[in-house]
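Reading through the structure tokens given below for one structure.
Here the complex is missing one protein chain, while the rest keep their positions.
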Amino acid sequence: MKTASIDLNCDLGEGFGQWVQADDLALLELVSSANVACGFHAGDPAIMSRVCARAAERDVVIGAHVGYRDLHGFGRRPMVLPPAELRAEVIYQIGALAGIARACGSAVRYVKPHGALYNASVDDQAVAEAVVDAIRRVDPALAVLGPPDSLLLKRAAQLGLTCYREGFADRGYTARGTLIPRGAPGAVIETRDDVLRRTVHLSCAGGLSTEDGGWLPMSIDSLCLHSDTPGAVELARSIRRRLDEESVTVESFIRRARVPQVSG
Amino acid sequence: MKTASIDLNCDLGEGFGQWVQADDLALLELVSSANVACGFHAGDPAIMSRVCARAAERDVVIGAHVGYRDLHGFGRRPMVLPPAELRAEVIYQIGALAGIARACGSAVRYVKPHGALYNASVDDQAVAEAVVDAIRRVDPALAVLGPPDSLLLKRAAQLGLTCYREGFADRGYTARGTLIPRGAPGAVIETRDDVLRRTVHLSCAGGLSTEDGGWLPMSIDSLCLHSDTPGAVELARSIRRRLDEESVTVESFIRRARVPQVSG
Amino acid sequence: MKTASIDLNCDLGEGFGQWVQADDLALLELVSSANVACGFHAGDPAIMSRVCARAAERDVVIGAHVGYRDLHGFGRRPMVLPPAELRAEVIYQIGALAGIARACGSAVRYVKPHGALYNASVDDQAVAEAVVDAIRRVDPALAVLGPPDSLLLKRAAQLGLTCYREGFADRGYTARGTLIPRGAPGAVIETRDDVLRRTVHLSCAGGLSTEDGGWLPMSIDSLCLHSDTPGAVELARSIRRRLDEESVTVESFIRRARVPQVSG
Partner (left out) sequence: MKTASIDLNCDLGEGFGQWVQADDLALLELVSSANVACGFHAGDPAIMSRVCARAAERDVVIGAHVGYRDLHGFGRRPMVLPPAELRAEVIYQIGALAGIARACGSAVRYVKPHGALYNASVDDQAVAEAVVDAIRRVDPALAVLGPPDSLLLKRAAQLGLTCYREGFADRGYTARGTLIPRGAPGAVIETRDDVLRRTVHLSCAGGLSTEDGGWLPMSIDSLCLHSDTPGAVELARSIRRRLDEESVTVESFIRRARVPQVSG
């Protein structure tokens, strides 16, 4: 009998200098994968070092959370860069975090785009290609984490990179499987009970309910916890308890034997 | 009979965005080692990629030119950072360039501090230790390039890193072997003939004349060419010609079989 | 009999730290209006001070050249900001330059957007409104400099701001009066003779020839000289000589008694 397991990933290290965004160390006790900001939309070497050192201690897998060069807009402003320039910006960030992780006795194992770059890599072919090309050039053994049906994962699979799919228990989905845009009704799941129920659905039942009350089949490898919402740590603890109750093991996707799930 | 050879190193990639500092591509035809700015005092991923790609084509060895986080002051302003923070800032830069170099099919082989960090690493023990610690943590196979007699190279040698010593043919030295401070008489060697003569002395004769007319024995592994002085490319060509005339081969220190020259 | 006169404006102070973009001091001998970069796409307080001090000495009128917060992309990357945020970013830049200019015994007299903000203010109503609102809130006595027929000048005129129209002698125009996009054939006027002829047409004849050989009536108050093209200073000198030959006085639009030319 197969034991259910799921990865929990979280955006960490999103401060800058003395500015703090989230309780990184508390969250590192609760997640299995840390998306570490690389200094372009947030993060700096000292913060990255603290997060990587603790991640290494707690056996949390480290991923590069790469974004646009935009501290002021937190990487949430759409930007258009020539592909070669975007590729170089992504390579730089992965390399920088790889250096920090190695100095902490660990390594970067996967890459996930952040913010506006995440959004663009879902449906902009040139962006998806530039990001995947960057990853492959730095190290083709790096995995890619992103939304199920994204151009990002399709392109990564085409080039033979390992892909992992993430879902959100605290965000609403349309019947087509896309996120309901922020600001629209149902975009954010408000109550803790709803978030916990959707966590179980995504982790064990291979799907979740949609805005129109239907059932959306959705296979994911990782559940993304938001780090910067009020009560993020307490919500993460509740999610861990609920997964325990359901006998779902929290384990990095990197640590599981896997077959590819995305075809290019 | 031993054939004389010398390395020529040069600071490259010191633009930012659309700002250009030097004729990088022309200089890459003339030097054997490229100190590539890593984005903190100058440089950005696109510039780093262009320099590394061309360096890889021309078989020029790539070094990380690490500096303080100070684009506005070009890394020339003294800064005091806690050692762990300075270490992280250096690791980040080396890692970033390593990513870029690898994506270009090459690798970072050595590290040289820039500007105010260079100066501090000569005589500030805490800075020298932080920089060397950073290098060793990223990759103990990385070499260190710096001034002879510096705390930087002493510390590096103590920890078993390979050290290379650089000298300047266009700068005046005191009888004690230190650079005459900029602004003081004799700090800069003005005429091309004098620079060429000192080039030969440093490369073949193991020393050079000092401000008081004496002879300073100085063994170096590399001669540093300044990239941002007017006529830098033409001067570099003259130096290459003169070294040819003297049958001195220009070759990276990395490519030569060597014994350690600095004792800790 | 009316004597013809024209303003010559030029983007100046577009360096950063030790990076230099153009020969600002030489160009300040030749133009009547200086668009001074305000630190967001280029420029810094020391550079702004040097440009303003010399402009004050030479009686060159100072304008604020406001741009997006984008040193790395030189303000040429399109960005989308909430209107209140864009307005604040523009106010900040005008205020900063006003402080510098006042400290030099001069003042900011007009505002011209730069790069991607210039382009957006031509045809994006929200951007045009935010920029004009910013200018009016800082000081309704400030004039606005921009392309004829732009939403920027229309909005400025609606709110009672004084507007000045600029044209380019070194850029090609379509029959509809818009610039031929860079990269397309005819976008840049290549020969000096053509630029000089178009200079005279724009200054004296109230129009210029279009790509299809027709005549485009175009009334402008100012001719924009590019500062960063090779030979910019020599070209500016040629333009001054040619205007002299045609008895066209070079004089700031601010210094001339004027009637409003743009209706809202």
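For clarity, chains are labelled A, B and C in written order, and residue numbers in each chain start from 1.
FYI, a residue touches a chain if its C-beta (ideal position, glycine included) is under 8 Å from a C-beta of that chain, and two chains touch if they have at least 3 such contacts.
Being a predicted model, the structure only gives us computed values, none of them experimental.
Check C:A56, C:A88, C:A126 or C:C204 against the missing chain and you find that the one touching it is C:A88. Interface note: of C:A37, C:V138, C:L152 or C:L235, the residue touching the hidden chain in the full complex is C:V138.
The set of subunit A residues touching the chain not shown comprises 15-21, 44, 71-74.
The omitted chain makes contact with subunit C at the following residues, 39, 44-46, 48-49, 84-85, 88-89, 91-100, 102-103, 134, 137-139.
Listed for subunit B, the residues touching the missing chain in the whole complex are 69, 72, 77-81.
One rule holds in what follows: only the chains that are shown with their structure count from here on.
Subunit B and subunit C have Cα centroids separated by 42 Å.
In subunit B, the positions touching at least two other chains are 44.
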